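So the structure is just underneath, and the comments pick up after that.
One protein chain omitted, others in place.
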Amino acid sequence: MIALHEASITVEEGETVTVLGANAAGKTTLLNGISGLVPLRHGTILFNGESIENLPAHERVARGLIQVPEGRLVFPFMSVEDNLRLGAFTPRARVHLKSSLERVYDLFPRLPERKAQLAGSLSGGEQQMLALGRGLMALPRLLMLDEPSLGLAPLLVQEVMDRVARIRAEGVTVLIVEQNVNQTLKFADRGYVLENGWVALSGSAAELGASDEVRKAYLGM
Amino acid sequence: MKVGIRRVMFFALIVAFVITGGHLFAGGAAEPAPAEEVGITTLRVGALFPQTGGMAFGGSNALQGTQIAVDLFNETNPHGITVELFDADAPDPATGTTGVRQLITQQNVDVVMGTFSSAVASATAPAAERLNVLYVETTAWAEGITRNTSNVLRTTISSGSLGAAAADFILTGLAEELGVAEADMRVALVFTDDEFGTSIADAAVGRIDDSPARLVVRESYPAATTSDLSSVLLRIQQERPHAVIHIAQVPDGVLFWRQAQQLGVDMPAVVGVGGGYGQEDFARPLGTNSDGIFNVVPPTSGSINVESLTPEAQNLLSELQSRVEARGWTQGPYTDWGFMGTWVFLNEIVPNAASTSIEDMMAAAANVNVDALDSITGFGFEFAGVDHENSGQNLRAIPVVQQWQDQRLRVTYPRDLAVADFINVPLPPWEERTQPIRQ
Amino acid sequence: MKIVDSTPISPAAARITAAAVLVLLLLLPLFIRNIYWIDLGVTVLIWASLATAWNISGGFAGGLSLGHAAFFGVGAYTSTLLFLRLGITPWIGIFVGAVLAGLLGALLGVITFRLKGPFFVLATLAFGIVIHIINVNWRGLTRGAAGLLLPFRGGPQNMLFLNLWAYWYLALGLLVLTVGISAAIERSRLGYYLVALREDEDAARSLGVRVVRSKVVAAATSAALAACVGSVYAAFIQYIDPDSTTQFELSVQIALVAIVGGMGTTFGPVLGAAIVIPLGEILRARVGGGAALVVYGLLLMVIVLAAPNGAIAGVRLLVLRFRRLIQSRGATDA
Amino acid sequence: MQLVLQIIANGLLIGGLYALLAVGLTLIFGVLRVVNFAHAEFMMLGMYGAYWLWALYGLDPYLSVFLVTPVIFLLGVAVDRLIVRRSIGKPDVTVVFATLGLSIFLQNAALTLWRADIRSVSTFATGSVFVVGGVRLSVAMTVSFAVALLFALALWIFLTRTMYGKGIQAVAQNRRAAALMGIDVKRAYMITYSVAVAAAGAMGVLVAPIFTIFPRVGQTQIVTIFVIVVLGGLGSVPGAVIAALLVGIIRSGAGFLFGTAWGELAYFAVFLLVLIVRPQGLFGRRGAEVYGG
Partner (left out) sequence: MLDVQNVTVDFVGLRAVDHASFTVEQGQIVGLIGPNGAGKTTLFNVVSGMIRPTSGSVLFEGKDLSRLGPADRNRLGIGRTFQVVKPFGGMTVLDNVVVGALTRGQSRSDARETARATLDRLRLGRFENTVARSLPLALRKRLEVARALATGPKLLLLDEIMGGLNPTEVNETLALIQELNSEGLTFLVIEHNMSAIMRIAEKVLVLNQGALLTEGPPAVITRDPQVISVYLGEPIEST
């Protein structure tokens, strides 16, 4: 479904794939490269068989390639609901705006309580929920999550991970970058280990979790 | 190695200092060689006018007048004197100063003529003074140019006399026409805060303060950045002056009138002083509403009754006009003043001067006596002596009062120079006017 | 992720180059006879000093001032008025002007130190305009638009010379002073603090950098030096008026010169003056005032968009290339 | 009392003119984080557009506004592509001086092309006046005033009620996140910039019959507009409108009380004071002043 040559990665429909790696290994750059926020020096990205590496970011979004960025990046001076509506900005998503909104409110029951509140006044955890919800509003064919648990209290980390697992269970294809390796490997299907922009290792989640190399380098054991 | 380089550099610096120090002392001041000959056979004239920048249009007109005067002088040449003309650009004081130095030290000119811009002249006339060279000002009006220097002959009017003339006119001719006693006159003064506006305003204020009349509004504003004069107009509306002196450029002049009409501010008489009020661009948008607005300026060939000039002066004027036309230029007031000032200087002063030194030139200037009717501009020439506070000023450069009548400026005062009678005194109130201010 | 290394040009090389240029400038009078070139040269030196002064607060501290003409004007007017009214020689007046402008700069520093980016720019712009309005309207003091004429009295003891070369040396001395101070600041504790504050104020504070003090010292120094240049300018032109001293356009040009040369570096502003002033002069002479400014505007856009580090960055690059070339030669020789 | 009302009316009318410029300037800052120093130059171009169409074809400015505005819009598109877009996100020096350079360029291009001659335009409205309760209102100024307020209102509705408007707000609040919503950020920049300068151009056409036209006419306005947008809070559209009306009244009142020159000084002093005490402006969001680039 997706390919990034040199750091070649494939995600099949319905899968949950995680990318591990030390800091500066290039994980965020990888996601931004796929989203079109940073230009690729070379290489190709195939999305549903279509080569998209020359498309601008917004057209990749229109094709259902959605990223929930690191640091959440909600629109602070807009209401929660407006944030969600903007998630469905593309015409493809806009026609389903109403049902998407219901689905998101259903998945994150704290959001409807605060729909008129400015997003900037939400706590970090709520903002992360909002960012996830906003991502879902776009009807992703591939949902890329960049460090969804970063900077969150343990309680919230569990909640977020729980929601990610539910999103996955609904059949959304997920590509997740997360330092919380233990938790991520619990629900991912497969994983890649990135080192200096190269794929150093890949395999099923179970294989990676059992790999001594991975345990030593990333699990602190 | 490092130490070596440092030592070499240090040594080089010392050497450089010594050499240049010696050069400086040996060189001394660059005094121009004094003219030894008695009587002048060739005269090198530097012409310093703004030819680029915002003042290029008027500056070029003045320069063209000077050029034509020099050409004409060389062609007729009754005194066996050849004049060579060198010109330099003076868009601002700093560049003008460079220009003066260059003209004097590189082109070795004997006299510098200029300058159209008062700000530039304020810097360039003293620069010439420092190099001991005569400066003939044909077109800039600032009071300080003659007051602060000893090397300036000004053939044209000074701003002080403009302001004084405006006030005099209001206190005498206008008061009489309005039927108001001088002591009861209420005058408003509105002016731009530039050199032009302030120097004229100062003179007007001085004159009004010396009279029994009252100055009821005194407001200045920046000409370049004003987009709203309504507060000034409301002040005028409140104080109900008999006459308003407005010293303006074109944009603010037009704005003033448009807003006066909009606010319904009635003014019995408005007297502009030079600048914007004297230009067609001012009167055109006002249409018939300009009828009756006064303007105080030095007269030009365009505003006086040419028929009354002597035949020689009339010939001179047609010569000027045909040459302007032949070269595809346009004749404006500054062409006249530039031309006539140069012409009088070359014909009446240069032949009678023993040398090109400031003293000899000034001495020759003291004997000049040109009647108004002998001049294409309608004012004569007689220069204030060295003891006068405005030494070198043309005392006969006296402004006239013009009035807009049918989109034309006509001299209406003093009465003996007038080509037309007053109209619209007092100006009709806005309620009685039918035409909005437009073209 | 590209990791960028910065290889500095050695200070020794820079010092030697500067000294060589200085020797050249000192000897220049031996070769030039045309007054026009001397005038232009003095003008370039004056602008170089002015841009260097601006650069201390604008470049090092990152406060893009569009109000520096105010300080230049304060310097020009102070020394001139002291001379005209009290007969005090500009040699003393220049220091009085510097102190006054320094205080004014410090005041501006105190009230604007919190502002960033466009807000700082607009505040300095407004400050410059306020000074200009006062200059134009306080006619009792400044004579407004009529301007002030420095009568030629006394000569050298009053900073008034007949020989233009004297102004050359005066301006050169001033340039050595401003560049010297600028270089000293750049290499000093304060220089580090200013750059740190420019890059991130909160972080700098948390490391013990005193914001107000550093910024105010920089602003005051910058203003005082600009005022010194103003005094020298007044002595050189011997006539000052609001348009030629405190106008907004002047403030823009001061910044422009520094930016074209390379702001935030010691020699950038000097290089900028050597480029911009003659260029402006050529353009004005060749294509006329309006068209010259058209090119000027274009130049400004192109420089800040394509080479925001200014001409000095290009020079740096050349030097580094050249050195690499020499090194590789040396390597093959060996 | 009559006088006070007249002063307020004058201030409001002139404030309305400022508002049309200020709204655009503040919008450009809010979305692009660029202070458009060249903003008033587009007004100047609009004025010349009105002049030439009137002088050459006798077209009334109230008609030519429909021709000139789209042209200025296209010019805005070009300027955005060539200059503004390239300066976004760059250091302060680029952001500030790129448009300052543009301003110098446009002003002097106009000077070179059309000379410093002062021109003026007339319409049926020139010089016509309504009188409402003894207060005199210029028809031309009232028209521009109404257009300015309608424009500001329309813009406000667009920004807060439509999806695309919210998209532009999203760009203003976070460029990266907006791109991830599928918003074409570059297009949003282009539209914002072009609409804003087109509004300035339209204002130029509308005030052509009121003011005289010359190359530096933009300069007579720009600093006032800066004062307004900072006062209103850079980036805040309603703030800009309110501040414009306020500044209009302050100027007209201070001018009457202290004289034009010192009144001018007074309001610059107020401006400095606001910057120092409340840099986010009267209606701006706190923290905006430290966004910088």
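So that you can tell them apart, the chains are marked A, B, C and D in the order they are listed, and the count of residues begins at 1 in each.
Just so we're on the same page, contacts are C-beta pairs under 8 Å (C-beta built on N, C-alpha and C of every residue); 3 or more make two chains touch, one makes a residue touch a chain.
Source: prediction; values computed, not measured.
Q: Which shown chains does the hidden chain touch?
A: When the entire complex is considered, the left-out chain reaches A, C.
Q: With respect to the chain omitted from the figure, which of C:196, C:291 or C:313 is a touching residue?
A: Checking the options C:196, C:291 or C:313, the one contacting the hidden chain is C:196.
Q: Please identify, in ascending order, the residues of subunit A that touch the omitted chain?
A: On the subunit A side, contact with the omitted chain comes from 20-24, 121, 123-125, 147, 150-159, 179, 181, 216-221.
Q: Would you write out the residues of subunit C that touch the absent chain, in ascending order?
A: Interface with the chain not displayed, on the subunit C side: 1-7, 187-189, 192-193, 195-196, 198-200, 202-211.
In the analysis below, only the chains that are shown with their structure count from here on.
Q: With contacts defined as at the top, give the pair, C-D or B-D, that has more of them.
A: C-D
Q: For subunit D, what residues touch not just one other chain but two or more?
A: Each of 111, 223, 261, 264 in subunit D touches at least two other chains.
Q: What are the residue numbers in subunit C that touch two or more other chains?
A: Touching at least two other chains: 133, 136-137, 288, 290, 292.
Q: Which residues of subunit B touch subunit D once you look at their complex with the stated criterion?
A: Per the stated touch rule, the residues are 54, 56-57, 193, 219-222, 224-232, 234-235, 238, 250-251, 254-255, 258, 261-264, 281, 284-285, 435-439.
Q: Per the contact definition, I'd like the list of subunit C residues that touch subunit D in the complex.
A: 62, 64, 111-112, 114-119, 121-123, 125-127, 129-130, 133-134, 136-137, 252, 255-256, 259, 263, 288, 290-294, 296-301, 304-305, 308
Q: Subunit A touches which residues of subunit D in the complex?
A: Residues 163, 166-167, 169-170, 173-174, 176-186, 285.
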